[in-house]
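The complex appears here minus one protein chain, its other protein chains still in place.
In this document, chain identifiers A, B and C correspond to the written order of the chains, with residue numbering beginning at 1 in each.
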Amino acid sequence: MLQRDTVFKISMLLPLAALAGYFLLLVGSQAAFFSLTGFFEQLSQADIHSAITLSLVAATVSSAVAVAVAIPSAYALARLDFPGKRLVDTFIDLPMVLTPIALGTLILMSWNTAFGSLLASFGLTVPFTMAGVILAQFTVVVAISVRMLKATFEQINPRQEQVARLLGCSAFGSFCHITLPLARRGIVAAVILTWARAVGEFGATVMVAGTAKGQTATLPSSIYLAMSMADLPRAVTLVVILIGISLLVLFGVRMVMEQKR
Amino acid sequence: MLQRDTVFKISMLLPLAALAGYFLLLVGSQAAFFSLTGFFEQLSQADIHSAITLSLVAATVSSAVAVAVAIPSAYALARLDFPGKRLVDTFIDLPMVLTPIALGTLILMSWNTAFGSLLASFGLTVPFTMAGVILAQFTVVVAISVRMLKATFEQINPRQEQVARLLGCSAFGSFCHITLPLARRGIVAAVILTWARAVGEFGATVMVAGTAKGQTATLPSSIYLAMSMADLPRAVTLVVILIGISLLVLFGVRMVMEQKR
Amino acid sequence: MIRVEQLAARRGSFTLGPVDIDLEGDSYLTLLGPSGAGKTLFLETCMGLISPASGCVWIDGKDVTRTVPEQRHISYLPQDLSLFPHLSARDNILFGAKRRQLDKEQVAARLAGLVDLLDLHNILDRNDVSTLSGGEKQRVALARALLPNPRLLFLDEPFSALDATIKRQLQVKLREINLQMGVTILHVTHDQEEAFMLGEQIAVMIHGQLQQVGSRDDIYYRPATIDVARFLRNQNIFDLTVEEVLPDGSLWLGNGIHLKAPGYAGAKKGLRLAAGIRSEEVMVIRPNKPIGPELQDNLFHATVDDILVFGGTHTLCVRLQDSGITVDVELPNCAMRDLGYAVGDALRVCLRKRSLWTIPLESPDVWKEDHDDQL
Partner (left out) sequence: MIRVEQLAARRGSFTLGPVDIDLEGDSYLTLLGPSGAGKTLFLETCMGLISPASGCVWIDGKDVTRTVPEQRHISYLPQDLSLFPHLSARDNILFGAKRRQLDKEQVAARLAGLVDLLDLHNILDRNDVSTLSGGEKQRVALARALLPNPRLLFLDEPFSALDATIKRQLQVKLREINLQMGVTILHVTHDQEEAFMLGEQIAVMIHGQLQQVGSRDDIYYRPATIDVARFLRNQNIFDLTVEEVLPDGSLWLGNGIHLKAPGYAGAKKGLRLAAGIRSEEVMVIRPNKPIGPELQDNLFHATVDDILVFGGTHTLCVRLQDSGITVDVELPNCAMRDLGYAVGDALRVCLRKRSLWTIPLESPDVWKEDHDDQL
């Protein structure tokens, strides 16, 4: 409406449009290599099957454990006061800035410590096993989960929990009857995004569990294998699956967050 | 103080403590393989030098470009209304949920499109070059940058910009004189975290640019190479460098965000 | 100075206006209304921060409806002040002058004048404006708004966060600024005392509509709508019908209670209207006291139902004997001390004809408006 403002608005919108266009180009660029028959042909192969299964199962387990640990941890960071809180709050972000490759290396190295022996005594072997895939994914995604849930809990008015206390709830009761229901959407969003990150995890997984076809090769590892063998049809198939999952996740999260009540 | 509350608090704090302990264990586990003489010996080698240089230069360039694109984009998402805003806002998060491996594959595939020809006509070759490292890092980190800056801009009271308008600023003037100075800390934090993510990027980089020693091998790629050749002293050195960078980044960001004014 | 014609705007599901207003130079208008009435949205639309859905804004005779905010030359003091936290107090105040590249000597002279007027001597060189006290922030924000020598100043609830003493000082200061600097002021507030003290004219906005513009006495004693009457705490509002138009133009109204009221143009037998009287205008007469002829109309026997005690006043809730209708009567403490009423006492009350206001009702729906919220 106001001409001089329009120039400003356009100069802000153009970079955004360019960025969105670039992403669209990336997503579309597989179309040149994609064929529907090839896609279904690939899907019927056993090692793609096992990669899909492994990815979904491992991601589900690792993100479930991550969220289960993250809910109380995030609540503690959001609501409770304790000595060293700032230090812990900062340190817990480590996996968000440290490359997954280094995290994977550290997991392997920790295998030689008392921690590894402890896991081993439970019959859990981490290097080059599915347990390793899950541990690698958990390590990478748990921090994201804590961060998202902390923001969720911080948005809940503590007054609601306090009123519930005075109406007869214990601290635990008000957490279950008030906090968790009010955090519902944030928790669902955290589960979805954590799961998506776990599905896409590559660096740590490849370090800890390797890329043994049909055993520890997740979807991302399988892309890496396919590309390193110049098997484009397979790579395209896997990329399309992952794009599909990503778009589902993105719009799923938006739907959850915009839900009424 | 109140006994029944204490039980609740402890049951919230324990998972957090366990998590922090686990991360501490991971960070500490390299100690078994670490020796100071070995560390400096490794540091003096040429290909480690070049990996450090490449990582720092590429990450600096890619995160600078990412933030430069993200500032107007994030402002547009935070303040302006335009058709399709919700769609763009959702889609722009794609690189945050799509695995970097797939992103890297898509970049390679887009090399065969008009976009690739365009870049090539400028003399830019992406596959297996430093330009490829930068493009891969940029693609992975730009969305994080937009997300962080959008949150920053949303926290600034638009009333401040409006008052500046009435005191004689154009839309662009109020953006420069009010919005940017007020977003200062958020922008610095975004730069640091974007840079850290770029330094740690592995999946897309390895797909696009490979791991050619002394040429396109970044710090994470070098860890991967070292581990695959079972060169533990080298891997430990690189991991320690990356842990150091990560800790600096984490505490740097916290300092920036807690700064007065 | 500023004229607004059929201005309408929308925000979400809220609709403002259409609003018409015409503000002369040097005048002081307070825009009074409950929170959520659209007062701030109205200011924003006048300033060009929001595009109007329809209507025009003229400033100094020029149509500025499509002009960018920075060229409307309105100074604005928002409710949260919006001091720029990254600038010192001095740079905050000088912000407008720098952006508009005003003559430096003139600016320096004006700054010195404002420093004296608002006593900014000890504040001017403070670097971190967030450490200023509430009143200090207010004065810096006021100086920032006044430095460009505006002809038009918009104030949005400027004193809502201040304590009573400082608020009064700044209110007096504002009146002085209006008179001495010749700046036209449009002052938004939800505080009735503030609106009445400062506004030469008062405009009442409720539910996005400008319901009445007038002098203090108009607004206070002659509300134009039931919403205005309620918002201005008229406790005694009756739903009545015109029973007779008397030869002198006055009206006999009835519906349980029978009242003689001043007439209005177009009054006809059978019309429905709202009538009311402010509770401090109701006269209380002891049972056996002789009374003059001017109090013979609208005189009722009543009993005290309830007594509400306030700081400086009491409110008697009295029930009229014939109709059972309850009337609130406000008495200053000194009168209450003399009269010494208790619950159950008998007395007479007079709803003096000249104190009654009437509002013709076009539709009976206005009575329902707040029905959901009535106990």
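Miscellaneous remarks
Everything below uses one rule, namely that a contact is a pair of C-beta atoms (placed from the backbone, for glycine too) under 8 Å apart; a residue touches a chain by one contact, two chains touch by 3 or more.
For clarity, every value in this text was computed on a predicted model and none was experimentally measured.
Among C:M181, C:M197 or C:L299, only C:M197 touches the chain that is left out of the view. Taking the complete complex into account, A:A164 is the one of A:A20, A:A51, A:L98 or A:A164 that touches the chain left out. Residue in contact with the omitted chain (choice from A:V65, A:I178 or A:I192): A:I178.
Contact with the chain not shown here comes from a single listed residue; of C:Y28, C:F42, C:F159 or C:F231, that residue is C:F231.
Against the chain not displayed here, chain C makes contact via residues 34-35, 118-119, 122, 133-136, 139, 161, 163-166, 168-170, 172-173, 192-193, 196-197, 216, 219-220, 230-233, 235, 278, 280, 306, 308-312, 332, 370, 372-375.
Interface residues of chain A with the unshown chain, by the touch rule above, are 157, 159-160, 162-171, 173, 177-178, 181-182, 184, 260-261.
The definition used in the following text is that only the chains that are shown with their structure count from here on.
When C-beta pairs in contact are tallied for each pair of chains, A-B comes out on top. Greatest centre-to-centre distance from chain B is found for C, with centres as Cα means. Work out the mean CA point of chain A and of chain B, and you get 16 Å between them.
Averaged C-alpha coordinates give centres for chain A and chain C that are 55 Å from one another.
Residue positions of chain B touching 2 or more other chains: 170-171.
Within chain C, the positions touching two or more other chains are listed as 68.
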